[in-house]
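Notes for the one structure printed next.
Note that one protein chain is taken out, while the other chains of the complex remain in position.
For subunit A:
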């Protein structure tokens, strides 16, 4: 019996991207939208399915090290391949209708698949070299995807700002990598931890390097202080791309952040001598979630509100790193697992919410809360789904967002970070205000007289409903998935 290589999901994604290019080259004159969307959906679905299968078969426990230790396949990387793959599937399905009359659809699907490859590799990167390269592999296609509508000024402006801040943060991050290399002389994450344990002469250089590394991760996860591209990029980009970047790219950024800081700079090695980064992340978490939620509360544009709420959610997830303690043992796995869990749930509910915005853009109803008035009279099913997303994002028990937030905050309290959990809970309560504004507009307000919805966007509808089903299914089946996430964190700490 032959065995599949541990990197099968990544291979599948690359193969699907090349197949999309190939089909478009061989059949240039036909309208290939449906065929290409089918290939891309199959690719992402297969990648997510393979990773889920590996995860349930226990492949992740073994820690397959590839390419001289530069790539590692363990439970954490497989978990995030599932997140990226399922978000990618929803996004590609939705893009089919969104791109109905666009001219270069093949590039769109191929770039989405290549970006997904980069994100899955980010989750598997085990050396600063692969961290940086996979980060760029995820970023470069994303810049192009954001500015995909090349005759739309908003899309170009969004792409420009995303690119400028991305280039700046990757420059800062690379300089950080060079400083860490200067201090330690190695690139592999476990080797860096060993060198620091043995002692280094360049403590100051190392500390500065670690802080600069955070810049790159803060950009990718849309956390303060590199968050200010997020509202523009999410608002101006095509809505499926906003969904992809705000869910999958953020999850991948957190995956690599978790691995780098727990493997290369473990707290018990580094906290006393170089820098206590859990404090740094606690401060970032507080600022990020507060800024995100307050800014979201003042928005009139639904997409922009979702963008700032995405910044706020990055703040919640950062609690997972902030609440780690040296020698925390099982408690550390619990908190980090809760963060990963929240990212998975967030992948479904946030993607769904952005895809509902895509649906509204498809129908041309407008972008503000008022434009959404009375949509439930015309499209009740999609509006039920949107209501589920909104309440789940706010943390009400109609979706899995309730449980993942609860576990995360409870984990922080148990680790002795009750103040952090308290701030998060206050923020979460505030978020109910602006999420329920959408629900109020959809269900309670009366529609404009001329509101009519034309077109049958089947793919969009299916994607929105699938995301809603996923959000609710995770609420019901929370336990096994949470155990998988905690186990993945266990494997990470043990490695």
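In this section, a contact is a pair of C-beta atoms (placed from the backbone, for glycine too) under 8 Å apart; a residue touches a chain by one contact, two chains touch by 3 or more; residues count from 1.
Convention: contacts and distances are computed from a predicted model.
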item	value
Chain left out of the displayed complex - its UniProt protein name, from "Branched-chain amino acid transport system / permease component", "Glutamine--fructose-6-phosphate aminotransferase [isomerizing]", "Bifunctional protein GlmU" or "NADH dehydrogenase-like complex subunit K"	"NADH dehydrogenase-like complex subunit K"
Residue among A:97, A:235 or A:490 touching the omitted chain	A:235
Residue touching the undisplayed chain, where the options are A:164, A:330, A:381 or A:444	A:164
Candidate in contact with the missing chain, chosen from A:100, A:136, A:361 or A:445	A:136
Touch with the omitted chain, as defined above, among A:91, A:177, A:206 or A:286	A:177
Of A:102, A:186, A:297 or A:465, the residue in touch with the unshown chain	A:186
Residue numbers in subunit A that touch the chain omitted from display	129, 132-133, 136, 140, 143-144, 147, 150-151, 153-154, 156-161, 163-164, 167-168, 170-172, 174-175, 177-179, 181-182, 185-187, 205, 231-232, 235-236, 295, 299, 304
